[in-house]
Each structure stands twice: as C-alpha cells, then as structure tokens.
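Please read the structure below before turning to the comments.
Every protein chain except one is present and positioned as in the full complex.
Coming up: chain A.
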Amino acid sequence: MKLPATSSSKAPVKFRMPTEDNLVPIRLDIETEGQRYKDAFTWNPSDPDSEVVVFAKRTVRDLKLPPQFITQIAQSIQTQLTEFRSYEGQDMYTAEKIVPIKLDLRVNHTLIKDHFLWDLNNYESDPEEFARTFCNDMGIEDPEVGPAVAFAIREQLYESVASAREIKISKKGRRGAEHAISSKGGGNALDLMKLFRYNSSVVRKRKEWYVYEPIVDILSNEEVDALEAREDRNTR
C-alpha cells in the first residue's frame, strides 16, 4: 500500500508506519504484586491475535514471572494493537516532512545519544537497517543495543505519524490541514526549504556538528546502578 509520494502531492495515504515494514512499537510496563515488568519490542500487526496470548505465556514462562502477568501483558499488547488498527482505516496527510529523531537511551552498560533527521514520507525507510548499521559502525558489542535503537526510532516515528493523523481529524478542510502541517514538525520542513535555497548550503554548519554527532558510552557498574536508581525514583 505504498503510494509514490511526490514532493508536492498532498494526496491522503492510508495510515501506516512510514517504514518499509509496517511494524508497531509496543511498550509494556506492568506492575503486579510488587513485581515490575518493563519491556519494549516491535510487533507485526498482521500476526493473528492468538499470537498475543502465545507471546505473553512464553514471556512469563521464560522470565519466570507469576502467572497474573499473562493476562495483563496480553491486554496491554492488545490495547496498543487495537489503537494502531483504529488508526489504520484513516487517512493521513504527510507532506514533505522531516522530523528530528533524538536517541537518548541506556541499554545495559551502553549509553547512546544521537540526533538526526528522518524523512517521514519515505515509506521505504527501515529503522532496523539503521540500527544494524549504527551498531556496526560504532562497534557496539552488546547485541541488545540494536533492537533498542530500532525501537526508539520506530516509536518516535509512530508518535509523529499518529499525531499528524489526529490533527487532521480535528481540523476540517484542507486549509486547516495545511496549517496543521506547517505547525507540527513543519518547522523542519520549512527549514529544509530554507536549506535548499540558493543562499545556504546543504552542508551543516560546523558549530552544529556536535549536536548531530552520535555518542556511545560504556558505563561501569556503579554508574549503571546510579542511573537506574535515579530512573526508578523518577518514575515512582
């Protein structure tokens, strides 16, 4: 269901993830009986719903969680899936839209900070490919970083697209739509137009380099513990 999106066309497209494979980012955060389970992964919405329960049971069994988690996990996944599916029938207008993606995540002992631009219109984009290349290039050894990076990117893309769709619903009429586009993240689109004008170059200014540079840090155990404690405190 990929329409060739030309730069000036504002034809509506059926809602989907703006990536090559239409996968939904699912985040789980369940707390029962003093045990907390947090997880994040990508899900294929074309999998049958029976898959949800199977996955929940598998996870609970592998992680040796108490069985109450099964229903809760399954429900949470199902809710997020239904939300995604409810978006799916609707149209979305994605004009030329470049969104900034910020990565700021800690996976086990690896800390990653990055900032880059992503074209929302490019339906052949692949966060997984990006993550793979990223890990290869940065020489990251921990195999869990890749999926976490891909997930982060996907989640942000999902948010952008979902909010784009919501704005369309709230405002009627194309004029309203155009305004909406320009207001949300459209600032970047305008920036791009500026960039491609004659009086500026595509190359980034040197002083902005540090903003867009990826940073990969390996933490020691104490730092990890400190960070974890701070995160826990923040969430509670």
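By definition in this document, a contact is a pair of C-beta atoms (placed from the backbone, for glycine too) under 8 Å apart; a residue touches a chain by one contact, two chains touch by 3 or more; residues count from 1.
The rule is simple: contacts and distances are computed from a predicted model.
Per UniProt, the protein behind the absent chain is "SWIRM domain-containing protein"; the candidates were "SWI/SNF complex subunit SWI3B", "SWIRM domain-containing protein", "Gamma-secretase subunit APH-1" or "Nuclear RNA export factor 2-like isoform X2".
Residue A:D47 is the one among A:D47, A:E83 or A:E208 that touches the chain missing from this view. Interface residues of chain A with the unshown chain, by the touch rule above, are 20-21, 23, 27, 29, 34-44, 46-47, 51, 54-55, 58-59, 61-65, 100-110, 126, 128, 131-132, 140-144, 146-148, 150-152, 155-156, 159, 218, 221, 224, 228, 231-232, 234-235.
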